[in-house]
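Sending over a structure as structure tokens; questions will come in a sec.
Removed: one protein chain of the complex. Kept in place: all other protein chains.
So that you can tell them apart, the chains are marked A and B in the order they are listed, and the count of residues begins at 1 in each.
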Amino acid sequence: MFLRPTAVLGVCAIAVTLLAPVQSVGADPDTIVFGSPVSLTGNLAKEGHLTQEGYEFWKNYINAHGGLKVGGKTYKVDIKYYDDESKNDSSAQLAERLIDQDHVNFLLGPYGSGTSFTVAQMAERKKVPMVEGNGAAEKIFNQGFKYTFGVLSPARRYLEGVLEMAKAQKPAAQTVAITAASDAFSQEVAQGAANWAQAHGMKVVYNNKYPDTATDVSSVISALKATNPDLVLNAGHVQDALLVQKGLKDQNVQAKGYGYTVGPDTPDFANSLGKDANDVFGAAQWSDAVKYHAAAGFYRSAKDYAEAFQAVYHHRADYHNAESSAACLAFQYAIEKAGSLDPEKVRDALVNLDVVTFYGILKFDSRGLNVYKPMVVNQIQNGTLVTVWPAGLAEAKVIWPTPPWGKR
Amino acid sequence: MIARALRGLGLGGITGNPVAIAVVLVLMALLLAVPATHNDYLTLVFRQILMYAAMAYGWNLIGGYTGYVSFGNVTFFGLGAYCSGVLSTHGVDNLFADIALAVVVNAAFAVLMGIPVLRLRGPYFGIATLGIGVAVAEIVANFDALGGSSGLAVHQVDEAHFSIYYYAMWLVALVSILGTFVIARSKLGYAFVAIRENEDAAAALGISATRYKITAWALGAMMAGAAGAIFAPANGFIDPSITFATDSNVFPIVMTILGGIGTVAGPFIGALLLAGVNELLQRYFVNAHTLFFGSMIVLVVLLLPRGLVWLFGLRGGVRGWLRSVAAYRA
Partner (left out) sequence: MELWAQDLVNGILAGGILALVAVGFSLVWGIMNIINLAHGAFVMLGAYVTYELFTALHLDPFLSLPISFIALFVLGYAIQRWLINWVVRAPILTTFLLTFGLSLLIVNIAQIIWTGDRRGVETWYAGANFSLGAVTVPWVKLLTLIAALAITGILQLWLTRSKTGRAIRATSMDIGAAQLAGVRVSQIYAIVFGLGAGLAGVAGTLIALSSSISPTMGDPFLISAFAVCVLGGLGSVQGALIGGLTYGIIQQTVAARLEVTIGTQQISGSGLEDAIAFIVLLLVLIVRPTGILGRATA
């Protein structure tokens, strides 16, 4: 008979626990707290972890080097994470929790464009500055948000470098086939690539999409094969890059070059495909070959960053790590310049930011997007990722045209 | 003693345990006070709970009372959200208009889809509704006018008036609860249950099964649609992956089962419990919350196979509970 009252009490207890105001975690006056909802589980778990690594790497460097100096006082840095499980629908809630419950000073972006949009919306409402390095869809920046800044080059630029490079080779690529996943990021990349190709006299012979949860893209590949393209481009994430590359070999598609977004830069791509990953081009936001002379306060060059990163995380620093650290750097320089933690002052400092870092120039246009940093093109040569474009940064010669399958 | 008093008021039987219903109403009254705390985060948490509750009630009508397990009720939520989105794109930012349009569109859609699909039984009906959800989500993702896969920004009211979304959601949830109560005790409710227990016998008794099934589905669709219409401006951004999310599909079902299918109190209690526990787990166990969540669900199913509301009416104390747990063994 005691079970019924227990049930009543249990239900009420849960309701009350939710209502009870949670003690803010460490309203520590000497720590600057950043908040970030990243995908630690789910489909984008790998990419989310790469993002987190980039943030943590920066945080540990700063704390080891005396912290951030703001207006005469030195602060330690802390980052609070929540897991959005690779789902867009919980991002708003997580961002709100970070702002209202955990009282974070600033927000660091999640991985992915959909989640970045939702969090940006929350940042705008609450007037909390947010810098992100992993949501490249321009849609985010066309909303007139004043509190969101993106350090990465916009989505439409991703494959432009590959196209430019392919056009400059001998024999030049003249026909292009584009496949893309159906999510916002991939669609913007594909659109940008198609526009650039057409504007520069290349013929787009195939341009189609597949659902981003597809398990078999054979027909897309057969149709693509029938158009006999010189250059095959794929806009998507790691999962589909792997699917497409395997499919291309399965159906014996012989093009002069193959270019992907996201995939080739991650270690997973080469590890999963072995020799079949060779000679594939990857569009990258950054590589350790870029030759920027960075301002003081963090690693002074891409090589320094890459070496230090490898020592800690035991894998090559890929551009997701770099752009995440860069997002933190934007805050670092903005906060130090503003000399204050006041959100408005930091926001203004971000608007006027103009600094060269290991990652590239950090400067935002009027919408908050970093259109000033160029993309690079990497190529997997003999299992190693090397930068091949722009020519000024090339570590190795471009392998073109790609040898037939089995001979790479 | 309370139970007897409530039964005198006509609560009990088809509506489920009366004490549970009373508890739900008391909690709902308490929830009115949440925006007054000026804690935006808490308001968001409870607004989500109320949203899931409304969706759960919508599912409960067709899945719980009528016995037609639908795996596609998220379609109504999503359509409701897109109603708000489309209106917003065309400059109409009135919440009432959003809800009204969502209710009408979803009722029509449910009737339209219901005619062919409600002829199917059991698992076939379930998969057909799943298919509708998948198809609608993909179709929406392909129409640029609806934002395609990159979604739509939806106009939000300013910060000072933001609590309107909370009160609207609360109202929708209340209407769903009271609506279910009224429907359950009316001719509709008994027809639904008759269809659930033995559809052919019910038809032989002259109950027009098709008409009642479609009514159940349409009423449920309106509840979910209204919730979606409020969610869209409250969230500020919608895209197919947010509005047709698997979670939005599965959670209301899970909540109703956990709370107690085919009762008036079940969906609310399930929503509070599940969303509340999920929230607490996420807060305190960043890295392992899904692990605990999954374990909790497994434990609850094993220990309370009939749902939480059933626990309110349990007789025989611990031994009675153990006996009922063993009743489902092979």
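Assume contacts are C-beta pairs under 8 Å (C-beta built on N, C-alpha and C of every residue); 3 or more make two chains touch, one makes a residue touch a chain.
Here the structure is a predicted model, which is why all the values come from computation and not from measurement.
Colleague: Going by the stated contact criterion, tell me the shown chains that border the hidden chain.
Modeller: When the entire complex is considered, the left-out chain reaches A, B.
Colleague: For the chain left off this view, which of B:A135, B:V182 or B:V286 is in contact with it?
Modeller: Missing-chain contact among the listed residues: B:A135.
Colleague: For the full complex, which residue in A:W196, A:Y210 or A:Y258 touches the chain that was left out?
Modeller: From the options A:W196, A:Y210 or A:Y258, the contact with the absent chain belongs to A:Y210.
Colleague: Would you mind spotting which of A:L273, A:V290 or A:M375 touches the chain that isn't drawn?
Modeller: Looking across A:L273, A:V290 or A:M375, the contact with the absent chain belongs to A:L273.
Colleague: For the chain that got dropped from the picture, name the residues of subunit A it touches.
Modeller: Here the touching residues of subunit A are 41-46, 48-49, 86, 182, 208-211, 213-216, 218-220, 222-223, 225-226, 238-239, 242-243, 246, 249-252, 266, 268, 271-276, 405.
Colleague: For subunit B, which residues lie in contact with the unshown chain of the complex?
Modeller: On the subunit B side, contact with the omitted chain comes from 63, 69, 71, 116-117, 119-124, 127-128, 130-132, 134-139, 141-145, 250, 253-254, 257-258, 261, 288, 290-291, 293-298, 301-302, 305, 325-330.
Assume only the chains that are shown with their structure count from here on.
Colleague: Using CA atom averages as chain centres, what separation in Å is found between subunit A and subunit B?
Modeller: 36
Colleague: List the residues on subunit B that touch subunit A in their complex, please.
Modeller: Subunit B residues touching subunit A: 19, 23, 27, 30, 34, 37, 39-42, 44-46, 48, 138, 141-142, 148-151, 153, 156, 159, 235-237, 239, 241-242, 245, 247-248, 269, 272-273, 276-277, 279-280, 282-283, 286-287, 289-290, 308, 311-315, 317-318, 321.
Colleague: Taking the touch rule as given, give the residues of subunit A at its contact with subunit B in the complex, in rising order.
Modeller: 1-4, 6-8, 11-12, 14-15, 17-19, 21-22, 40-41, 81-83, 85, 87-90, 92-94, 96-97, 99-101, 113-114, 117-118, 121-122, 125, 137, 139, 143, 182-184, 187-188, 211
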